[in-house]
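A quick write-up on the structure given underneath.
What you see is the complex with one protein chain gone and the rest in place.
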Amino acid sequence: MTTQPAATTGGAAVDVGGVAAQRGPSDAKAARRERLAVLAHSKTFIAGSVILGIWIFCAIFGYVIAPYDPLKTDPINALLAPSSSHLFGTDTLGRDVFSRVIVGARDILIVAPLATLLGTVLGTALGLITGYFRGPVDDILSRIIDTFLAVPVVIVGLLALVALGPSKLTVIIVIGIVFTPVIARTVRAAVLSERDLEYVAAARLRNEKTRYILFAEILPNVLGPVIVEFTVRLGYAIFTIATLSFLGFGIQPPAPDWGLQIFEHYGLISGGYWWPVVFPALAIASLVVGVNLVSDGLSQAFER
Amino acid sequence: MTGAAPTETSPQQETAPALELNDLEVEYRVRGIWRRVLRGVSFEIAQGESYGLVGESGCGKSTAAFAALRYLPRNGRVSGGSINLGGHDLIAMTGEEVRKLRIKTVSMVYQNPGSALNPSIKIGDQVAEVYRLMGVGDDEATERAQEMLGKVRMSDPARVMERYPHQLSGGMNQRVVIAMALASDPTLLILDEPTTGLDATVEGEVLDLVNGLRAEFGTSLLFISHNLGVIGKMCDRMGVLYAGRLVEEGRVQEVFENPRHPYTVGLLRCIPRGGVRKDQQRLDTIAGFLPGLGAELPGCVFADRCGLMKALGSEERCQGTEPPMHELGGGHGARCHFHEQAQTLPRVIEPVPAPRAASDKNAVPVLRAENVRKTFHQEGHAVHALADVEFALAPGETLGLVGESGSGKTTLARTLLGLTEADEGSVVELDGTPLASVIAKRKGEQVRALQIVFQNPDSALNRRFSIHRIIARALTTLIGLSGEPRESRLRELAHSVRFDVRLIGARPAQLSGGLKQRVAIARAFAGDPQVVVCDEPTSALDVSVQAAILNLLVELQGEKGVAYLFISHDLGVVRYVSDRIAVLYLGRLMELGGAETVFEPPQHPYTEALLSAVATAEGAERPRIRLEGEIPSAAEPPSGCVFHTRCPRYLGAICEEQEPPLEEVEPGHFMRCHIPVDELRTIQQSPPPPRPDRARSPDAAAQ
Amino acid sequence: RPDVAKVSPPQTKPPKPGGTIRAGIVAPAAAIDPIKISDEGGLAVLAMTGQFLVFSDRHLVLHPVIATSWTHNHDGSVWTFKIRRGVRFTDGTAMSAEDVAATFNRLADPKVGSNSLSTFAGVLSKGNTQALDPETVRFKLDAPNGNFPHIVSSDNYNAIILPRDYSGNWQSTFIGTGPWKLQNFTPEVGVTYVRNPHYWGPPAVADTSELKFYAQEQAAVLGLQGNQVDVLPHYSVAGGRALLTDPAIRTTQFHSAAYREIHLRCDKEPFTDKRVRQAMALLADRRGMVEGLLATKSDYGNDSPFAPIYPSTVKSVAQRQRDVAKAKELLSAAGKSGGFSVPVNTSNDFELPDLAQVLQDNVLVAGIRLNITVSDLGTYYGSSTFGTSPWLDSVVGITDYGHRGVPNVTLDATLTTKGPWNAAHFRNPTYDKLVASYIAALDLHAQRRYARQIQELLLDESPLIIPYFYYFLTGAHNNISGEYSTAMGQVDVSRAGAV
Partner (left out) sequence: MARFIGKRLALGLITLFLLSIFVFFGSQVLPGDVGRRVLGPFATPGAVKALNHQLGTDRSVISQYLSWIGGFLHGDLGKSVTGQSVSGIVGPALLKSAALALLAFIIVVPLAIAGGVFAALHEGRLSDRFISVGGLSATSVPDFVWAVLLILVFALWIGVLPATAQAPPGAGFFTQVEYLILPALCLVFVLFGYIARMARAGTIEALDADYSRTALIKGLPYRSVVFKHVLRNSLLPTIAVVATQVGYLIGGLVAIELVFNYQGIGQALFRAAQQKDFPVLESAVLIVGIVYLVATLLADIAYSVLNPRIRYGSET
């Protein structure tokens, strides 16, 4: 789009060299439309969305569509093999595995994103601060971050949950905090390359408060890496939460959490009772694959 | 092309042009759509000829160059036309044949020498690789590589062979790349902006080298540049590319003197030539923008921006039919229906200079610096970026600041602004009041009064904010406006920088570089500053946009009486806008005085060297003074006069032992040199003799 | 009554001598010190090289080992044991009555802090065991006790006979008088043994034997299935259900007095009202628990520690069964017809979390909502003192109680007013008196009289729900015979080998 200037000042000829948008807003809209088209044609993205969509649907409507009450025990009918009445069989307490797998989507899809969000928020704040300030603040916080990174996430999470006692809330808090240093590191790297850009100098030249510079000026510019980090961490959050549940320190019974179901039944597979283990395992696997397909499709669309 | 193996010398090859493009069409696939980049480009380069290609950024110069090697990005394709390289039809060839051709017949040098070399392979191996590809044995390859490095005037080639690219300076790296390119003695050498990232002094050196080698090897050149001066210096013939179409072609001199396409005419009018100054003439610009990638352009590609078309009212013809290449004799041609009238292209800007507010030389300086020092501490080294800088800036005045890269220009700017804390003892005064050395401790008044326009508008504007938010925020924080008063002030401001308020909601990424720079200027002027520092405000912009921005700055100065500290390495630009000029070398002021006093004629040996390195579009050149060696590191500045290691007028021991003071050699003219000013003016008439103390090779100084 | 039920046909062929016999156990929780040990892994290791005065078999029948015979005075306050001659320790030194006396004086010494102190409390004090001659030991009890031989039998797993000069660090020698001698011990991995050349009895069938440690029951089960071990002396249904259907594995099962206790805090709302407690007990679906959770591998419990296996248990006391209607009636009588919600604590072991979930589901019909918290074992028990232990402080808690030769300790400690493990906070003077009488009763007839009263009282008061007494399960490969394990968790592989 080209616009002609109408202004003249002080008798001087109008400077027209440059009053037009090179790529006007309408062009940006076109780019967005094209990007959507790419997404719509990306097989991986569609496959991922379908898988993710199914699980989100299960998370929301699980209790409605599940054929049985996922918590209803029927010990007499424990460990029935998959059949037409119990598609995925029953578990040691005679609960319908199919229903538990469907409803199990809810906990993980609440806990994992919330934990990741918490970690992202804290990590972003920490990353902004350590990246923007040099000197002691950065040094001290970086050492603490390093300290956390030196020990495997599962161990830190485990210790914290043993201390705090496991519950959904503590799992969210613990995973959030455990992820904070990792995210902080990524954000810090992004901030390091932003802090020397001139728009930050321009803000300082208006004597803006540091808080404003960090959160209003720099933050929006590192949101890209932050969002990418969020999607990547989401996958690991599912990983970690499932692992903690598997170790008995995550989501608590009788919740139909997938990791917990595997924990409760994995000893049985050697007895031929594979169904209470394999179906939740496939559920976890398909969920993470779905998440990855979607994020891969998104990054494809934004790359081109 | 009849299947003759490209490695053999066929009879055709002797006479065939080095390169011939015929109706070349190239497309890039972007977001799933093939978009045209080159539109039927045809030109040929004769054996031994040097051909220049100019045009603004994005018009397809590099694409043409890579197409000549049949090297296109993965998303690119040749969709029509032919490429003939030394008589071989490139398009018909197999990949293997093209590869063989690349070994022997054609080479390329491109912009960033640092990244063109593999960072983890020794220089020697990279150069020798070319010989090995030609089938030369290992030992001989190494030998010949060393020989070649000598030919590009690399001192101590044996040592350079053992080094890695990061251990060499940009200029030296570019010489290595050139050595590599010429190693196979190609018939065609393509140079795509080979000096764009380099300092003027280094650029001069590299261009000299290319010219010398070309004569020696008899190579044909395809030389791409957006700098008309460089083209003038390097080329026999030139082509002007616009939106993927060659709009004018001819002998360089002819095109410069008698341009026949409105685009060429406009381009030539944009650059400050022949020492024009802001109070003599305003620069012309070209309105509008390059059409987007792959745009449908049934008529003349330039029609949209063509002032001539508007003046003639020939929209129908110009936008409807594609003009043919009109032959004008002597190989000169232009694609314009009205090429005879091209030079009557109406000016976009009246040449009348903008009115100036009277500046009172005797008034209290609005900004005064004294003893400004800045020492960085880097991994245990002290880097003395600024040493004892002092100057005064009168209200409404422009002080130009020049110097090679790393001389401390930006550091000085940031120190004045309080972004970088000056060393203890430095004095910066605003209106006679001393300023705190960090911005956070300065008063609101003072913060407002001193603002800056940065070099790169992309990073200077927060890319997540709308233009409205960027300017409004400055208005709020600097002068505390809000609500309706702020909005009206904002519109006023946008108006005064000629920014269309309809675009106020856009994001920076949606604007062109020139528009972004206008926003940055508006932001700097939001608080009615007294002094604005302009740190290379136009070096990221195309020439036509540069002209517009310079005009705007000059106009704003006239309206508001603001003083500028104008930093640039483009001496033409500095000369155009500045009242006085300061020359910085290794953090020290070498010279300071009125613009004409300093430049016409140059007196200080360093100023002299700087000026002589510049290639101007007029082609008229003063004898080149070669500045020997690299700029010394600010961490270990040379003893005595810091310039003595490279000084063409080096006197002797005194220069190495005593640092000359900055003396006022005539009223308002300061200089730092052991040679008296009168003597300097005299010896300036003749080129310097070779330095007696330089038995050592020139590069030794750098290492 | 069926004393030993075989799941799969027993291996009747005798084992061939030679080779190695390997058993898998859950790794000992602590350093193996005979005086201190209290976990199943540890006591299994003790019993490999150590021996007791008397061996208490699966039916609680006593057999002479180090002691050849025993007699008591008229009121059962002085017991005299004849000690076997020719017994040598694994290091070759001879064992005599002095060593036996030293062993029990050590266990009864409050300063040593042995794990048996709670068993000996009020029964045997330090210094009251005396070697009369090399073959005779005399115990002077604090009070008459008809069951004293049980207390010095293998049921008191700490009571292996050690040299008189034993000074700790058992782990370096594994000294004892049994058929095996330590060859090599690797913490966390296991122990290998060779035949004890000084053994007084018939030499072991296999040349060598091995105890392999597993971090977890599941791993041990896989180890048995994967043929890393020949025998799994003990597995639970929760952890080893896979073995029940494995055709290569032969499971031996026998009754035990081990049970899971569901306590209801009698001093906390809503369980201050016994009708509410009764309703809870009536809502528990024992059949579902036994047939589902335990795959029928258990006896029904009747809400008292009196296991069917005890001779004193009165079986004619009516078995409590699920009765939802009656439970609802009781609840509405107690003003709780709308139900209530209450937290449940348990530890992450065996089928305890499952039991919690089944109970949660069982009581839901009456509107009772249980909020389950599952913690690890250490957290659940906390400091095991009132006020700082989820086990003892929770309103409802589910706790594991191991097998005991006699119910004395559980009757006393878990329910009497002063009982240190009285998680139900049950305070009933009648009950306290009944328990004292029961313990003092010398003959079975008298014991049964008190037992009936206790059983009926507990059914009425319902401070505990004890839904089942699970069977003790031993797994072994089909080609192995001769292994013998006890409900304490000890395993004797000296007569075992491949057929």
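Letters A, B and C mark the chains in the order given here, with residues in each chain numbered from 1 onward.
What we mean here is this: contacts are C-beta pairs under 8 Å (C-beta built on N, C-alpha and C of every residue); 3 or more make two chains touch, one makes a residue touch a chain.
This structure is a prediction, so every number in the text was calculated from the model and none was measured.
Q: Mind giving the shown chains that are in contact with the missing chain?
A: A, B, C
Q: Check each of B:L117, B:A179 or B:L246 against the chain that is not shown and name the one that touches it.
A: Considering all chains, including the one not shown, the answer is B:L117.
Q: Looking at the full complex, which residue from C:A67, C:A219 or C:I249 touches the chain that isn't shown here?
A: C:A219
Q: For the chain not shown, which residue from A:I60, A:I76, A:A163 or A:I227 touches it across the whole complex?
A: In the complete complex, the chain left out is touched by residue A:A163.
Q: Which one touches the absent chain: A:V200, A:I238 or A:A255?
A: A:I238
Q: Please identify, in ascending order, the residues of subunit C that touch the omitted chain?
A: Counting only subunit C, the missing chain is touched by 28-31, 33, 36, 38-39, 110-111, 113-115, 117-118, 171, 184, 186-190, 192, 214-216, 219-220, 222-223, 225-226, 228, 375-379, 381-385, 391, 413, 420-421.
Q: Could you list which residues of subunit A touch the chain missing from the display?
A: Against the left-out chain, subunit A lists 44, 143-144, 146-147, 149-155, 158-160, 162-163, 165, 235-236, 238-239, 242-243, 246-247, 259, 262, 266, 269-270, 274, 277-278, 281, 284-285, 288-289, 291-293, 296.
Q: Since one chain isn't shown, list which residues of subunit B touch it in the complete complex.
A: Within subunit B, the residues that touch the unshown chain are 69, 71, 74, 99-104, 107-108, 110, 112, 115-121, 129-130, 133, 164, 166-169, 177, 180, 630, 702-703.
The rule we apply is simple: only the chains that are shown with their structure count from here on.
Q: What whole-Å value do you get for the distance between subunit A and subunit C if each is reduced to the mean of its CA atoms?
A: 48
Q: Mind checking the centre-to-centre distance between subunit B and subunit C? Centres are C-alpha means, answer in whole Å.
A: 89
Q: Going by the contact rule already set, what residues in subunit C reach two or more other chains?
A: In subunit C, no residue touches at least two other chains, as defined above.
Q: Which of the residues in subunit A come into contact with subunit C in the complex?
A: Those residues of subunit A that touch subunit C are 71-79, 92-94, 162, 165-167, 248-249, 252-254, 264, 266-273.
Q: List the residues on subunit C that touch subunit A in their complex, please.
A: Interface residues on the subunit C side: 217-218, 221-222, 225, 238-246, 285, 287-289, 291-293, 295, 348, 351, 353-354, 356-358, 360-362, 372-376, 379.
Q: Spell out the part of subunit B that touches subunit A in their complex, as residue ranges.
A: By the definition above, subunit B touches subunit A via 30-33, 285-289, 292, 304, 347-350, 352, 354-355, 414, 417, 419, 439-440, 442, 444, 447, 450-452, 454-456, 459-465, 473-474, 477-478, 495-496, 498-500, 502-503, 505-507, 509-512, 514-515, 518, 520, 523, 544-545, 547-549, 551-552, 555, 558-559.
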